Every structure is written in C-alpha cells, then in structure tokens.
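Partial view: only certain chains, each at its native spot in the assembly.
A and B are the chain letters, set down in written order, and residue numbers restart from 1 in every chain.
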Amino acid sequence: MTSDAALPYDRAATGFRNYWYPALGEREVGRHPRRMILLGEPIAFVRRGAKVYAVQDECPHRGARMSLGKDEFPGTDTLACRFHGWTFDLRNGACVAALTDGPDSPVVGKVRIRTFPTEQRKGIVWVWMGRGAPVPLEEDVPYLLLRDDAMVKYRRRVVYGNWRYHAEGSGGGHFQMLHKDSLALLMVELFAANQGADPYWGQEGPDGEYLIERVGPPVLRGDFPGLGEWPPKRPWRLFRPNMEQALPDPKRFRHGVETITAMRLPGYLRVRNFPLPDAIYFEWYTAIDADHYQYFQASCHWPRNPLQWAWINALYHLWARPVRKGRFNDQDKAMVRDGTDRAKRSGLHAPTPLYRPDSFPLAFREMCNRYARGEGLEDAERQGRGGPVELRLVEAGEG
Amino acid sequence: MTSDAALPYDRAATGFRNYWYPALGEREVGRHPRRMILLGEPIAFVRRGAKVYAVQDECPHRGARMSLGKDEFPGTDTLACRFHGWTFDLRNGACVAALTDGPDSPVVGKVRIRTFPTEQRKGIVWVWMGRGAPVPLEEDVPYLLLRDDAMVKYRRRVVYGNWRYHAEGSGGGHFQMLHKDSLALLMVELFAANQGADPYWGQEGPDGEYLIERVGPPVLRGDFPGLGEWPPKRPWRLFRPNMEQALPDPKRFRHGVETITAMRLPGYLRVRNFPLPDAIYFEWYTAIDADHYQYFQASCHWPRNPLQWAWINALYHLWARPVRKGRFNDQDKAMVRDGTDRAKRSGLHAPTPLYRPDSFPLAFREMCNRYARGEGLEDAERQGRGGPVELRLVEAGEG
C-alpha cells in the first residue's frame, strides 16, 4: 500500500464508518429477522414491538446467522440463536441465556454480541455504522427529509460496482449526454454544456453544509468545429431544461435550495425538483462490499391539501418512481460498472485525463480526504500529502 | 502456517487420507464411467462385470477425464481414454495399449494411472483414499452396517461447507434448539437442556470404539431468570423425547448400542433409533473440496419377517427418508454454511467463547489430533503442542 493509499478516499472501498445510513423501510422489518450486509458487516434487523434493532448477523459462539434466530420469549426484547439457543438482549447485546445448557449456564452475562444503534424516522430505519457512541441523527440525515411536513418516498436496490464511482460520477457533466434519450426527459429541450464555476462547500437555506455544484446558464446548442451543431433540435422537446439556477428569479428556490445538485458525506446526493417538481430528492450509495452497494433513493414531497396529496401519489407511482427513480437512474449503473472494472484492471490510481466538469469528482475526493469523520488524519497532514494525485487535468498544449 | 496449523485437524480441510469412505451406490455405476470428486481427488468409477473400479479421473497423457473414456474391449477389465485411446488395466492401472499409436506403441507397460481400491458391501461402493495398501474394510466401516442381517438404506447429496463443521456440530446440544420445530419431531415433547458428562472414547456392544456423547436425563422445562419457562408446553406434543439413556432400563439398548450419538474417524456419526425406531443410523461427511462435502446417510434396519420388511420399507419411503433423513437433517446445512463462512472471514483460529455442551466438538478435535491414521505425529508430541488452543471455555467471572 502506497502512501497515497493511506488517504481516506482510497481506503473507503467499503465506505466510511462513523455515519448514519438508511438501511431499509420500517415496514420491511418484522418479528422474524432480516439479513443485510452494509459496509462489509452482516447485520440482522429485527422488530420487537415498535422498536427495530440491529445486531451483528453472526452468533459469537459458532458463527450461525442471527437472522435465522427465533423469538423464543415473546414480550422480551431478545433474540435466540437458532443453532444452540444462545439468547441475546437486543438492547445491549448481552447474552441472557444459553437455552440448551439450562438456566444455570455459566455463559450468561459473559458474552456479548455487537449491536448497531438504530433510529426510525420517516418510515426508514437508520443505522449507525460506527464503533463508538453515535452522533445525533440530525448531523447526518438531511433536515429537509426529517421535517414533520415532508412526505418521504423511498426505493432501494442492490447495484454492482464500487459506491465511489456512483458518488463522484453523479455530478460533473454527464447529465446532458448519458440521460439525453431517457424517457424521463422526452419533452425537455436538450443543451450542450453547462460551464459552471468550481464546486464549493457551503450552505443554502436550512439544510446544512454541502459540496455544492454551481452551474451557469446552459449553452443550449453548441457549434462543434468539423462536426456540426449539437445537440440536434427536436420539435417535440417543448420544455426548457430546469437549469434556471443562475437567473435572478426567486421562484428557482425550493425550500431554500437553489442549486441543482449537492453532495454530503458519507456519500449522498441532493437534487432539487426531482423526481417531481417541488420535490427534493436524496440518494445514498451505501457499500455492501467493494463491488456492490445499496442504491437508496428517498424523495420528499410537500402536499398542501388532501387533493394534492392524492395527485402527488398518483404521479409518483405512475411516473416518478418507475420512470425517473427507475429507468432514468438506472442509466448510471453501466457507468459505475465500467469505472469499477477499469479500476480492477488498471488500479485505483491509473493516470486518467480530465476535463473542466471533473472539478466536481475532484472536489468530492477532496471532501472525503478532508472531512471524513473519524478517519484519523489531521487536515494539515492531509494537505501535505497533496490530495488526489492520481487525477491529471489536461493542460493546453499537451499531446 | 503456524505450529497450530500443523495439527491434523487443522490440516484436514479436505478430509483425512488413509480411510475407507462410502462413495456411491453399486447400482449407480455401470459400464460408462461416472465422475466424482472425493478428498479433492477426481475419480472415475466404472463397472466391469460384477466389479466396480475406481481410477484417477485424469489420463496421465494429456489430462483428459477418464470418466469420458470408452469400453473398447468388452470382456476385459480395461478403460480407454477418449482423447487418444490410451488404454488402462483397471485392476492395477497399467497402460496396456495406446490405440492410436498401433499395437507396437512403446508407451505400453511404461505408464500407470492411479487406482483406488474399492469394495462393494451392502449395496455401497467403498473406496480407500490412501496411498499405501488399504487396511481391512472392517476397521473403518461399522460392524452393525456390515452385518448379514442388516437391511441398509442410503441417501447421498452434495452440501456447501467444510465437512468439519458438520462433523463437530453434530453433537453438543443443538438438537433441542435447531430441530425443535421440525416436522420430524412434531409430536415429541421438547426439553431444555441435557447436561451430560464429558464425552469419552469407548466401546458399547460389538460395534467397536467410538467417541461417545454421554447425556443425562433431560431437563424437560427450565425456568430462565428474567425470561420465563422454556421450552413452552404444547398439547400436541404427546411423546417423551427419546432420551432414556441414563435410565436403568434394558430396553434402551438397540443392538448393543445405548448412547444416542457417537462418532468415529475419519468423521462419521452413529445415531440410535433414527430415522425409525429400532434402526441404527450413520452419516459420513466426505470432503469434496474445502468448501463442499458429500453428505452420505445410511440407516440399518432389521426386519424379522416379510410383513415387517414391507412395513419398514413403506415407513422408510413415506416418512423416514423424506422427513427425517431429508428435511430434518437439512436443517443442519445452514449451520455448516455459517461456520464455514465465519472461518473464511475470521480465520480457522479466531477466538470463540464456548459453553458446556461444547465438550463434544472439543473432544472431536482432540480425537482427530490424536488418532487420525497416518498423520505422522506421535501422541507425545501432540500433547506437547497443547491441543486445540483456539477454543476458549468461558470461565465464571469473565466479562
């Protein structure tokens, strides 16, 4: 491992510890445990009454999955291992019985299973993936999503690839090329480029600090020397792209958010006006292992009356969920796969040419290296190591 | 490899050489060879007349599978490789022709393929997996199974996991937890614990020496502090568990066997009164590779007249085979998988807490380290190395 490999971004193949992550929906967890792997850790989620618990999915005794365990004492917050009946208090992980050894088993009180702090908010089970005491949930989960008046809709699935390639590729100019033929944008006029300023770390409205991608007004059509105009004009593309950010128009703010895309640690994206107008959208890329991640999408909606509530729900289930959260966002999956496979072939630090919109992935890596919680390097020291040297910006005159 | 790793148990990821193993049924082998992998060795089984032969499933010439070979000279005990016709005498492995080189090929008599000694007993083909001359079959195959009056029924399948986790987990207290909801035990009253003495190496009746798991009378219900009584009483569980071993009752002996479970090298289990009353049951866990094994189940029955013969056959095929040898024993498979996967994640010697019934797996490891045939360590030397140090018994007062 080189000294570069010691930077937090490089080490984060299975994500950053010491953060809250969305795991699954509250309604997906019942009395029978459910197995998930997050950040390389097998975890059993199980409900006891109103509370959802998370414990390591591996009995300390012989390694049997706790997600095969049984609720042998209904009414207590315990889970018994299926193999030999070692029974654990889900609140603190203490072994409170070893059933097949009788009530006087000397094991009781001597063994502990790892528990993961959880919270249930907006229908989602959040889990703290750190070793020490958790930070307040509000430090890691967006304010807009937690607001009492927000209606939150989530969707999750497992995707092949390393989470970092989805995170850093979510900004930086791919929108108008990768998604241009998406059904989700069928009637939206395309544009060529969106030459923004460099991303910055800042705050808008009440939603806390983000790495914000600043974009200028779009260049609707470009004249490319020797090639022609691009993108081609299509009569059925009736609507202007939703890129009014730099215009002096107060309507462009949604709940205090002006910028289209912004990102925060441990790696989630915020998008304004997606997948429906007036919505705020978040997506998490939570590593399962180095080659898979859980793609967790949550959108927040603010219906003002029952009629609007019904209308948003209909639009969501007929259009926004299948076409925008589904087909549209699935177009990114092949790109994440290809980035992952290239890193496997050529190494994480293979030299690569960059272009101006890559200021966003570069800033994302910088954010990881400077700000990742509990990664143990002082900012000053990180500075001295020179940041993500593996990325090479193409300079004029280079061949 | 550490010095611990040099102990026979640690080295036996693909099983112990120098033993007889059951491979498959006599009726499963015909004139066309059949490929199996046992203890990491590809083997071709083939019938010539009444005799079943086993040879290495790899032609010495170019590596083609002998199980693709042809019976080019019917009436002789030979097998010709499909690729170039090198023909081997199945009795001793000598190359007796290289067909595509003509009758005068200089290869004849110069090349040999490895053969494995076989015997056919009770409808099963047994194979000697050692390098030298085999020991008498009777040293490794149970006396009760070989008895003339025994009717033997076998079943075999391939299971994921390392064979050692099935072998050592077959005793030691899992019965009343893992299998408690099995259909096979639907009407049997459950019990909590079965605090036995330590297992011992000894002999009962005529079936030779085994590692015997001694159990006391079961504790039918336990009162677990802070949790309640367990297991719960169910009105449909009408029959007492079959645990009368310690009672002074001569009826408890079956063919000289009193103990419920006992085990012998190279790794097979004997169970009394399973899968039917009055039967004796054996199961072998024969490594295929480090992650798979052949689960070979054989039960012995003693019908005394044709009517009983018909009744046992009916019970066997309607109940004992599908429900007891099938669904019941399949419940162990997930436990073997989990133990295997934990060893892959954490290493064979990751520290693990133990409890009193683990005296059985500890004794199994001790038996492997002390008694495995041909493993080359003197008992005295093994003693000095301290046995299976990776297992840690939980002591009172430990946190």
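We take it that a residue touches a chain if its C-beta (ideal position, glycine included) is under 8 Å from a C-beta of that chain, and two chains touch if they have at least 3 such contacts.
Small disclaimer: the values here were computed from a predicted structure and weren't measured.
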* In total, how many copies belong to the whole complex of which 2 are placed? -> 3
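Methods note: only the chains that are shown with their structure count from here on.
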* Structure fact -> Listed in rising order, subunit A residues that touch subunit B in their complex are 58, 60-65, 68, 72-73, 76, 78, 80-87, 96-103, 105-107, 110-111
* Could you please specify the touching residues of subunit B with respect to subunit A in the complex? => 169, 172-178, 192-195, 219, 222-228, 230-231, 334-335, 338-339, 341-343, 352-357, 394-396, 398-399
